[in-house]
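Below is a slice of the complex: some chains, not all, each in place.
Each chain carries a letter (A, B, C and D) given by its place in the written order, and its residues are counted from 1.
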Amino acid sequence: MAEKSFTHFDASGNANMVDVTDKAETFREAVAAGSVIMEADTLAMIAQGDHKKGDVLAVARIAGIQAAKKCSDLIPLCHPLMLTSVKLEFDIDRDNNAVHIRARCKLSGQTGVEMEALTAVSVAALTIYDMCKAVDKGMTVNNVRLVSKSGGRSGEWSAAS
Amino acid sequence: MAEKSFTHFDASGNANMVDVTDKAETFREAVAAGSVIMEADTLAMIAQGDHKKGDVLAVARIAGIQAAKKCSDLIPLCHPLMLTSVKLEFDIDRDNNAVHIRARCKLSGQTGVEMEALTAVSVAALTIYDMCKAVDKGMTVNNVRLVSKSGGRSGEWSAAS
Amino acid sequence: MAEKSFTHFDASGNANMVDVTDKAETFREAVAAGSVIMEADTLAMIAQGDHKKGDVLAVARIAGIQAAKKCSDLIPLCHPLMLTSVKLEFDIDRDNNAVHIRARCKLSGQTGVEMEALTAVSVAALTIYDMCKAVDKGMTVNNVRLVSKSGGRSGEWSAAS
Amino acid sequence: MAEKSFTHFDASGNANMVDVTDKAETFREAVAAGSVIMEADTLAMIAQGDHKKGDVLAVARIAGIQAAKKCSDLIPLCHPLMLTSVKLEFDIDRDNNAVHIRARCKLSGQTGVEMEALTAVSVAALTIYDMCKAVDKGMTVNNVRLVSKSGGRSGEWSAAS
């Protein structure tokens, strides 16, 4: 691993945006995931949201989509880019008292969309926390991670499962 | 737990900002924490950052502070508020190949700062991911949680340890 | 009406933020309203949104709340302020093929919240347009207006009905 | 109209950004319009703005242009895009005590600019309201609508006149 280095620092150790001017514009896709762990009662209340008691996941989905669009404003060295697709899915897992979140982002561009997908998952998770914190302050956001990416010089990548 | 309900929904199940107009202005403080788990080599590279090879944690600290200020723009039903203090600490844990992040937010106001602290931790974690992803795409953000809060009607709260 | 003048211009005609430094901090409330007029079929599709076909109004509600918080960023001479409450209501009016929108904003401060309420209505209306434009490009946003305000030097005001 | 559906919802009724990844990049243009209705005296004051008493419409024009650029931040499911032109025109109509606003947006891209033009009109209208509300709180924003669009799969569209 001798030659590995952080791409955001120059030879003097100064942080800068990576120069992608000369990179080819290719189709890029990234999938990120994460989970919010909570009490069983809290999960039951969220699950009822489908039936007109207040839909926590609908609000979290919008928050996640909007956050993906703000990624370059949040992560200092991210490039601005024009997402062509952001999709979030939520999965209610009663066995593990969890809501699992998955975000998929796409674009054709010179830089990948991993950070956009991770940001969407993180902000969707925080929104779930916000809306449920009055009943369950002990919720945790866990295992926020990149699931897969494609496109760009580094090509395909999938998390070991 | 019969009487518990989500505070962000009205009787018809519509999401709205909680009305805090009549709440007293009190001193509020919240501490949140979370961890980024990575390969040992990646952690070693971050640890070297102190010594002029490029300081990942300095960038993540700034990102976290700025994200705390953007919280009400990211989390749909959060109130705008005027933080009087945001502090982030990072702890390099070689035993667990982790960077632990801790954020403390303060203000005197009508609403708590839990979400600001959690947002600071999450965005600092994502920034670490961004800066290290060229060498380690498998990093995960874990255990983002509220550690403690004080102030407001619900008073003191600490996570069970 | 001889003595009336626009408060945002100084004696030389230069636009500036009104100086509210010396105004008392009082409780302020404003209600604004507006309507989106559309085809009967479009309204029927929105009305079905309650029943799991996709809830247009839930998305519009979130957009309106977030826009109220961004008001001082959108309207150049508005003061930044800290809303303590934003609520949006939607009313489906089949007789007039309209969705009526109503927003109520509150805070204790030195300046009113009329613009915040009007911004919430306008952006909620635009969001309805956005989500329905694939089936009905001819929708119009109508009669966006202040309904009432209270607090501040000018006191109570209600629109003539 | 049986097969019509809202493009922003998937089969389960979940709101998501429309995936435009595979759409062709074409030249797009959209024109939107709207009107601010007011008292005759208020209109007279605005009309004098050209002559150094304070130019309400100059401020509204800047606000509208900046709002067009913020569209994807305001409307939750709008794609980020790079406008190549935004123009606003104002027309003082003494017969109807109205300021008519017209915005034209352009770009070459995978998605249309209707929402950008509508957002520009709406925020310009709100800015006129803001600057004149000290003398006329009863102003209304009326008939905000798409006038025409071209480009993209749905091609040319003009509002029935």
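Here, a contact is a pair of C-beta atoms (placed from the backbone, for glycine too) under 8 Å apart; a residue touches a chain by one contact, two chains touch by 3 or more.
This is a predicted model, so every value here is computed, not measured.
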Copies of the one sequence in the complete structure-file complex, 4 being shown, number 6
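The rule is simple: only the chains that are shown with their structure count from here on.
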Touching chain B and chain C alike are A
Superposing the Cα trace of chain A on that of its twin chain D calls for a rotation in degrees, to the nearest 5, of 120
Whole-angstrom distance, CA centroid of chain A to CA centroid of chain C, is 31
Chain-centre distance (mean CA atoms) for chain B and chain D, in whole Å, is 37
Taking each chain's mean CA coordinate, chain C and chain D are separated, in whole Å, by 16
Residues in chain D with touches to at least two other chains are numbered 14-15, 73, 76-77
Contact graph of the chains (line, ring, star, complete, other): other
Listed in rising order, the residues of chain A that touch chain D in the complex are 27, 58, 61-62, 65-66, 69-70, 81-89, 106-108
Chain A contacts chain C in the complex at 50, 52, 55, 58-59, 62-63, 66
In the complex, the residues of chain D that touch chain A are 10, 14-21, 23, 72-73, 76-77, 79-82, 109-110
